[in-house]
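My questions all concern the structure below.
Let's look at subunit A:
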Amino acid sequence: METIISIKPLLAVLVSLLVIPMLVSSSGKPNVRESWTFMAGIIKFLLVVSMLPVILSGKQIALTLFKIAPGADIAFRVDALGMLFALVASSLYIITSMYSIGYMRGLNEHGQTRFVSFFALAISATIGAAFSANLLTLYLFYEILSLATYPLVTHHQDANSRISGRKYLIFILGTSIGLVLPAMIYCYHATGTLEFAGGGIFSGQLSKPSATVLLLMFVFGFAKAGIMPVHSWLPAAMVAPTPVSALLHAVAVVKVGAFSIVRVITGIFGVDFLLSFHLGAVVAAIASVTILVSSCIALTQDEFKRRLAYSTIGQLSYIILGVALLSPKGMTGGILHIAMHAFGKITLFFCAGAIFVATGKKYISQMVGIGKRMPLTMIAFLIGAMSIIGLPPTGGFISKWYLVLGTLEGDQMIMLFVLLSSSLLNAAYFMPIFYKAFFCTKEESMFEDKIEEAPMMCVVPLLITALISFALFFFPQPFLDLAQLAVKGFIGG
Partner candidate 1 sequence: MENYPALIVVAPFVTGLLAGLFVWIEKRLSYPIVLAGLFISSFSAVQVLIRVMESGPIQYKMGGWSPPIGIEYRIDLLNAMVLCLVSGIAFLNLIASYRSAEKEIGDRVSSYYTVYNLFLTGLLGVTITGDLFNLYVLIEITSLTSYAQVAMGDRDRGPLASLNYIFIGVIGASFYLLGVGYLYMYTGSLNMADVAVLIKGSQGSSTVLVAFILCILGIWIKMALFPFHVWLPNAYTYSPVIFARVVAPLMTKVMVYIMLRLMITVFGYDYIFNTLNLSDAVVWLATIAVLAGGVMALAQKNLKKMLTYIIVSEIGYMVGGAWMGNQLGMTGAILHILNDALMTFALFLAVGNMVYRIDRVDITDLKGLFGKMPWTMAGFVLAAFSIVGVPPTCGFFSKWYLILGAMEKGAYHFAAALIISSLICAVLFFKVFEICFFESGSHGHDHSSHGPVAIEEAPVSMLIISGLVSLSLIVAGFYSGAIVNTIILPFLK
Partner candidate 2 sequence: MSDVLSLIIAKYNYWLYVILMMIGLYGMIAKNNLIKKVVGMNIFQTAIILFYVSIGYKTNAGIPIITTADTAHGVVVKAADYINPLTSCLMLTAIVVSVATFGYAMALAVRIYQRYQTLEEDELRMRLSEE
Partner candidate 3 sequence: MRILAFIVVCLTGAFLLYGTSEFPDWGDPNSPASLHVAAYYIEKTYEETHAPNFVTAVVTDYRGFDTMFETAVIFTAGIGCFLLLRDFRGKKEHYYHHIPTGVILHIKDEKKSLTIGKEFGYMDKEWVPPDLINKTVCRILIPFIQIYALYVVAHGDYSPGGGFQGGVIFGSSLILLAISYDLKTLVKRVSERLLGIFAALGVLIYAGTGVLCLVMGGNFLDYGVLAPLFPGMADHIRALGMLVVEIGVGIAVMAVMTIIYINIVSEGRHDEGL
């Protein structure tokens, strides 16, 4: 495969890092600060997009920054999988920035400069993780992301966020230091390299038991992916302001977790290796349990954001499940789900935030009849929810379609059952919200019959993401092509 040396991936990572001093120095002037944020976001997005044609033409972009040890440098490599993830994250960053202006100003939050600065740091780390060439670099950005997110999660600085922050750290940092780090060093010790390779880095150094242990260490160690039982930080982290939940806990943070697991499965272990030991089934089983259990829990949640959080946990496991199927279609579906779920879920979070800004309501039981008051928001919600459930005509349908094909391909009927029943559950916890919002009697409605949406800066972004979700059904090409390209790299060897 042809590799091009370019500084672009570094620039894409650095842009939002370099803008932080600007943000801090213009802390007294919110408009100036916000324009810096946008500028960084747009430049970042353009940089990422400018690499897209190269990747689509089947080439790779690479850059080695620092040599640490042979086979484990601080290095970037942009391939199809990373490109897909970076594209999602950088495009949504712009939209979220817009949304967070509306949200933060709407609520008159404190410490906005700190907020945007750490936000920028977090997005840098996300892009860095997407472009990592090896496990060491990935781990580096993974940790930076964990730490940069902490002040965002605990933004309110009250007792509640303190407890959540603690939980967040214990799970995220505890697993990454306690499980991933030793597993990673063991890999390096055994093979002398951490470079992601199409066919994995192992060639007979591992027995089945030790490979299983190692794989489980990675799967649970990347706790950001929210595999049960290391998921419980995610609902707790919902105390954060909604833009944080939206971008980080629907897109960046959790997806970095899932992305890391995908990377490890494909790049460190390799599809053939896992197939030869039948380890894909182990991961798939864990993921299926997570999918079903989390969907059931989501049914019982009344707080809007917590329900979304449990939904996220389930959806993340789709990605893991898809890749763990180890069949081309399944993997394509899993990878594609990174993108499709991101657009759908961020819409839902935006809606939750918009409702909170406009009405101060957090609980679903208080939202009866809200469709009359905020119709645009709720229509966007419908599209987002459909995408998550996997109904046409939304992007979510496409990824689910591939996932189902994947199970059929591998003749794994149990997984098929899991997917389908989970979709039903998804519908069961989303549709009542929509239904109650519009179809209720006058007496039941808790809102006056007057349209009063959230601030413009809140509504526009959620409409955009809803629109994209919708559009992806018809034009999934960039993501679908990238996913297929990535899978070709993993399976073709």
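Methods note: a residue touches a chain if its C-beta (ideal position, glycine included) is under 8 Å from a C-beta of that chain, and two chains touch if they have at least 3 such contacts; residues count from 1.
Basis for inclusion: all candidates are chains of the complex that A comes from, given by their letters.
Note that the coordinates shown come from a computational prediction; the quantities given were computed from them, not determined experimentally.
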Options 1, 2 or 3 - which one, within this complex, touches subunit A: 1
Subunit A residues within the candidate 1 interface of the complex: 65-69, 73-74, 107-111, 136, 139-140, 143-144, 147, 151, 154, 156-159, 162, 165-166, 169, 173-174, 177-178, 181-182, 185-186, 188-189
